[in-house]
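Note that this complex is displayed minus one protein chain, with the remaining chains in position.
Chain IDs A, B and C follow the sequence of writing; residue 1 opens each chain.
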Amino acid sequence: MVEKILDIKNLKKYFLLTNGQLVKAVDGVDLEIFEGETLGLVGESGSGKSTIAYVLVGMYEATDGDIIYKGDNIAKTGLRRTLKQKGEIQIIFQDPGSSLNSKRTVGKSLMLPLQIHHRISKSDMEKRARELLEWVGLPAEFMDKYPRTLGGGERQLVSGARALATNPSLMILDEPTSALDVSVQAKVISRLIDLQKELNLAYLFITHDLSLMRNVANRVAILYLGRLCEQAPTAEFFEKPLHPYTQMLLSSIPVATAEEEEMKPVKILSTGEIPSPVNVPLGCAFNTRCRDKMPICMKERPTMKEVSPGHFVCCHLFNDNTYTRIKAAAQAPAGELQPKQQ
Amino acid sequence: MDNTQKDIILEVRDLSVSFDVYGSVSHVLDGISFKVKKRERVGLVGESGCGKTTTLKAVLNVLPKNAIVNRGEVLFEGLNVFKMSNAKLATMRRTGAGMIFQDPSSALNPVFNIEKQFITALKYAKPKNTPAQELHEIAIDALNSVMLPDQERIMKSFPLQLSGGMKQRACIAMTIAAGRQLILADEPGTSLDVTIQDQILRLINQLMLDKQLSVVMVSHSLGVIRESTDYVNIMYAGTIVESGKTDDVFHNSKHPYTLALMSCVPKLTGKGISKGIPGRMPDYMIPPQGCRFSPRCPYAQEICHTQKPPHLEISPGHWVSCYFAGEVT
Amino acid sequence: MPSLLMIILRRLGWALVVLLGLSMIIFSLMRIIPGDPARLALGPTVPEEIVEQYRERMHYNEPLPIQYYYWIAGVVKGDFGKSTITNRPVSKDIKEFISATAELVIWAGIMPIFFALLLGVLGAMYKNRWPDYLIRFSSYVIIATPTFVWAVFFLLIFGYWLPILPSIGGRLTMGFSVPSVTGLMILDAFIDGQPAAAWDAFLHLSLPALALALPHTMQEARITRSYMIENEGKDYITMITSQGVPRNVINRLFLLKPSVIPTISIMGLDIASIFANAFLVETIFNWPGISRYALKAILGKDINAVCGVVMLFGVIFILTNILVDIVAMILDPRIRQSRSK
Partner (left out) sequence: MEALKRNWYKFSESKISVVGLVLAVTFIFLAFFGKYLVPYPEHIGSYVDFTKTSLAPSSKYLCGTDVMGRDIFSRIIGSFRNTLMMGVIVLLISAPVGFIVGVIAGYHKGKPIDTILMRITDIFLSIPPLILALAIASVLEPNLTNSMLAVTVMWWPWYARLSYGVTSSLRTENYIIYAELAGAKLPHIIFKEILPNCLSAILTKMTLDMGYVIIMGATLSFAGMGEQAPKPALGSMISSGVKYMPAQWWFTIFPAIAIMLIVLGFNLLGDGISNMLGTEEI
């Protein structure tokens, strides 16, 4: 029986701007993460995916909702959570340029969490830091290097080693490779996957890259403007994407092989702009860009439906326990089709 | 021969550019050559730092001040941009070729509204006494053709009042407005969200068809290049390692670097990803003597380390810079 | 734009807080002077009971916060008390001396901005060629020389060796008489129809103005140059260059404006500081300005005058800053946005 380690229920995080506007960055999100699995969280800018990450690690306190981590509710603890809880949930940030202090050596950066969490002797700390570097596949000479002499991928791996220092059971990967080239990304990702197996880590993998998600996640959840649209086991998700936004997102991905082109299920041309999170549309948040919108979408916020076991969709087109849509798909407007390469 | 020459809008020949970095010389571009025919979409693809943007800037002769063009030429409609008179160069920039930048937020001047930037650029591109009203109409038309609604409001807006996608559309409008025939697109969707990137790429393709443009598309994304070019050049560390028809190069890759790069791209089919390419991009201060990929290449032999491989045509229209192009899989 | 008004109102609110703090600091500083303020004000010969009466009347024997209350209540009504040096209300003194300094500031602080920008742009355009070297070298030398040294040099050069400019000081040569309308002598002379007097006033003004203007003008030129050079590498300049807009248009339009905006706040600081920092120049050139008055007040331990003048300088400083901020907001939409958040 795989244990559920994190249970997010109806999570809300609102920000009040000084000019009085309310930003509902995360607005009622339910997620579960099981031991040793990777949950992929996908969204574009303004979707609130990073906000969820920051609430989980304690940078922000949730406005409402629960985050049950191994039996404790840590939704509103912020940085006041216990040292053990801090150690258990760790994060790798997106920007390799700013995740390490450029004036401190890799060794010093690695020893900071050891110093705080383990209270061991200096020589033990150094030994442990070398060990951590080895785990992520970096040579021990890196201890005395400064971040500026490292490549982006190496810096992200050092961040990974630093996160492992506190023996976490859940790692939040906030777009860890989006700033890297694909050849470096491949290196970092394959290392992270190996580590997950070795240490039985759970990953919350945040990204905007669906192709990457296909290869790393066990389950995928799609966010749009602070709300979940769809959630499913990875294979099912890519075979049967249901939410109109998911379909638009999938068909927008530029792919490198003809084989993948086949995978793009329906050609839904991307239209419209992502609304500002300050003005989330009434009803379904996606209604400004949805091809299949119905009158109800403008008024009423849809609820999550479980169309098949583990596959959830938040859309008025669907009911529980069926893949059948309430309304047939609209045809793409003629004359605006992409010129296919001949 | 004469006919094909006439059909070529841009030709880059053996272009080598280095940079003066605090007294040391960084040898970035090393013998870049490619051609762009009229109404053709040519891609330059490679990882960051491989010299894609430098190549584009060289085409318009807007390289940074510390850049040195060592050898080679860029022929726009048969004339070398490095030897052009100032007047000719200005004409080429105004009506011949234009560039779309990666980050539209930094490509637009933050303290002027769109109108001021757009109209000023148009004023020099159009005949001297074009009335202001006409310039304004041209600009509005261009904004309309990139599918920006509410053009009058856009004209009065400052860059920070527009979203990334809108800014990029405005930049495209500025580039096509004066009737330029060649568009140099430097990662036009990279700084935008996936769905917005898709719109921008479709827009460029649409404009290319409607206005019979030629496009040089630069990207780090193999997917973008496959979907929006006809001909592709794979770049590695300031050299072109493989070039040919996009389909050919993508489905029948020959160069070890191209193959390695392809295997690194995560696929929607979900067959896992490779372990990456060992090693790092070479230091441009001391680039490898022979093939620039040789230090990282699993197939490298003695000759690869000492002598630069020639760019050979291994099948019609498919060129590879590798001594062992046939043997690699 | 309603938000602009809100921003200004908010800035003014904060300005009041800052002024209040400033007044407290100055007031307590002046009250810790060793010696009895009443005795200091009246002089040593006055009998003790009169001093006592005076003390009573001025609330000098109350605790410091109460004294402050009475003082600030007067300040709000524009009453800074009496100056012990001139024996007149401080507010009247200020009114009399401020116009001479204001005229100096106009010529030494505002007019040279044009030259600062010009030199900055020239330096950037001819980067690492002789005009740039010339401007940079002279700016280094000029900035390294204190204002009072310039004043002394000018006295020596124009007063003794090359006596083409009046150096005995004052604002006008004896014999001219110009009725005060605006307080600005040159303008007043023109209003009164005396071009000769205006010219004479200008000659009097030129040396102190030049001594005051030189260092900060060169400093502003250098800052403008360095921002110009920094911005030259930006994408938006490459973009507009690639569109075929001529170099000189780019320089004076698309490069100059973003480069000048960050120097505006420095110019504002400079203008505000000239008011107060002119005292050596005003003293050397015998210029009847507020700054020289401040120096005399400080040396003579004239408490009311010092407090009054420092408050005035604070107000000028704060208002100039607000004004500069507004100008920057009008020029730069980015600042407009960040301030409204």
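Assume contacts are C-beta pairs under 8 Å (C-beta built on N, C-alpha and C of every residue); 3 or more make two chains touch, one makes a residue touch a chain.
Quick caveat: nothing in here was measured; it's all calculated off a predicted structure.
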item	value
Visible contact partners (per top-of-document touch definition) of the missing chain	A, B, C
Residue among C:I8, C:I72 or C:I143 that touches the chain left out of view	C:I143
Residue, one of A:I91, A:L138, A:L201 or A:C284, that touches the chain absent here	A:I91
Selected residue (touches chain absent from view) among C:L29, C:V46, C:A73 or C:M111	C:L29
Candidate in contact with the missing chain, chosen from C:L156, C:V181 or C:A196	C:L156
Contacts of subunit C with the absent chain, listed as residue ranges	14, 17-19, 21-22, 25-26, 29-30, 32-33, 136-137, 140-141, 143-149, 152-153, 155-156, 159-161, 222-223, 226, 230, 272-273, 275-277, 279-280, 284, 294-295, 298-299, 301, 306, 309-310, 313-314, 317-318
Interface residues of subunit B (partner: the chain not displayed)	22-24
Residues of subunit A (touch criterion as defined above) contacting the omitted chain	57-59, 79, 83, 86, 91, 93, 95, 98-104, 109, 112-113, 116-117, 162, 166
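What we mean here is this: only the chains that are shown with their structure count from here on.
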item	value
Higher-contact pair (C-beta pairs counted), A-B versus B-C	A-B
Residue numbers on subunit B that touch subunit A, as the complex places them	47-48, 163, 165-166, 193-199, 201-202, 205-206, 209, 220-224, 226-230, 246-247, 250-251, 260-277, 280
Contacting residues of subunit A [partner subunit B, same complex]	44-45, 151, 153, 181-190, 208-212, 214-215, 234-235, 238, 248-249, 251-260, 263-264, 269-271, 273-274, 338-339, 341
Residues of subunit B defined as touching subunit C within the complex	57, 60, 62, 64-65, 90-95, 98-99, 101, 103, 106-112, 117, 120-121, 124-125, 158, 160-161, 171, 174-175
